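Please read the structure below before turning to the comments.
Only a single protein chain was left out; the remaining protein chains are all shown in position.
After this line comes subunit A, so read on.
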Amino acid sequence: MLTLFLILFPIVAATAVLFSTDTIAKTAALIGAIGELVIVGVVFFTFVANDQYQFGFDYAWFGAATNGSSGVRLSGAIDGISLLPVVLTGLVTPLIILSTFKQTYTRPTSFYALILFMQAALMGVFVARDGFLFYFFFEAALIPIYFLAAMWGGENRIAVTFKFFVYTIFGSLLMLVALVYLYRQTPLVSGAHSAAIADFYALNLSAKAQGWVFWAFFIAFAVKMPLFPFHTWQPDTYVESPTPATMLLAGIMLKMGVYGLIRLILPIVPEGVNIWGSTAMILAVIGIVYGAIIAVRQRDMKRLIAYSSFSHVGLMAAGVFSRSEMGLQGALIQMLAHGVNVVGLFFIAELILQRTGTRQLDQLGGITRNTPRLTVYFMIILLGSVALPLTNGFVGEFLLLSGVYGYNHYIGLAAGLTIIFGAVYMLRMYQKSMFGQPAPRTATFVDLAGSDSYVLLILCVFVFWMGLYPASFLKLTEPAVLNLMQFIK
């Protein structure tokens, strides 16, 4: 039942915020998100490390011929694979809201309500056990983020969000077709098919059919993450969106894609992955290098982070397609780690923009002079993103790269270039913004205080927690991953 609360609670909170007043919307939203975080906390700390679904709910929805037949169901629960994305969503949303505390957005009730609706939809994606429920939330998540970007975004928001919308809708339609196909392939039990994801695992599809389903799913998820070459919507959307929306997109929403790869593609079409997995892996690795090389030359901090995120997510996908325990565990923990780091980085870019009026690296510099807090937090989160050992990024990248290297040494070497390029573009960004002589715009830079500081502090705690003692996460996910491995051999 807790799982149902995870979805419903933010909806209730969002509705409350929507009908509250402009002055209290922010606080109300934060309280709602913290309430959700408490539920997530209960889930995390009471989760039993086995391969079972826990805290579940299950109701008939439609398509059932008789009482007791399956059909399409409202069913959701949490297993080891859902757990970390759920934790991520629960953790990051209140931080995103807190990060706006020193900002004023127009129509705050709608703004914050949309963030909470988004959270509900994301939770739904990560806990759904029914294929159509998954699809429903996958689509539902698009609506609030679309409005957030289109209403509160930058100058080019209309063209950019349109592109984003079309790309994702196109991918999603393919997924819908695949889901309907799978649904109709399930055996009739008491006169009804089943849309349960677990029943899709049990299907015996021909290799050819698996190939089609593979691509339908893959394109949907590849657009979402995004993977090369489906990524061109991403940098513009990230840059033009208001930063809270960017954080939602990069921090949580792209994990829907990684999660989909693990939850749907690997176990449902193992034969399709056998045939096409290497192609997907190569696309992912091309993306790693391609995105990193572009990031090296970016001047706008937000765009730089966007390309770095594109590069990092390629590694997660490559790890998933290595189909090894290392790669899968790495992808799961990296989803959480990347969420923490990328939210931190986008927030820092936003803070710098607020204080200097620019994100252009050539107009920045010397910020570190009077900003001990920003200097330290920025450095810690940066180290997490460049995967320095004892930070969260290292655990993820170590496992991912080891999985990919085990799959193929040369692909592993190419993917490993992220270690080098990551250092190049991240340190360049840090140097050009923080070090050097102060520029006119940065001369009077004021250090962080209050809510801004808390957000980064909490993120830094996670950087070290996950880096120093990853067992507190890996142990919880391991049984579910092992269980999943049975379907993909």
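In the analysis below, contacts are C-beta pairs under 8 Å (C-beta built on N, C-alpha and C of every residue); 3 or more make two chains touch, one makes a residue touch a chain; residues count from 1.
FYI, contacts and distances are computed from a predicted model.
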Record-based protein name (UniProt) of the chain missing from this complex, from "Carbon monoxide dehydrogenase", "FAD/NAD(P)-binding domain-containing protein", "NADH-quinone oxidoreductase subunit L" or "DNA-directed DNA polymerase": "NADH-quinone oxidoreductase subunit L"
Which residue among A:140, A:203, A:275 or A:458 touches the omitted chain? A:140
Which of A:6, A:40, A:280 or A:399 sits in contact with the chain that's absent? A:399
One chain is left out of this view; which of A:119, A:309 or A:368 touches it in the full complex? A:368
Contact residues on subunit A toward the hidden chain run 11, 14-15, 18, 59-65, 71-72, 74, 107, 109-110, 113-114, 117, 132, 136, 140, 143-144, 147, 150-151, 158, 162-163, 165-167, 170, 180, 183, 192-193, 195, 228-233, 235, 290, 293-298, 325-326, 329, 366, 368-369, 372, 383, 388-390, 395, 398-399, 401-402, 405-406, 409, 412-413, 416-417, 419-420, 423-424, 427-428, 431, 434-437, 469-471, 474-475, 478, 482
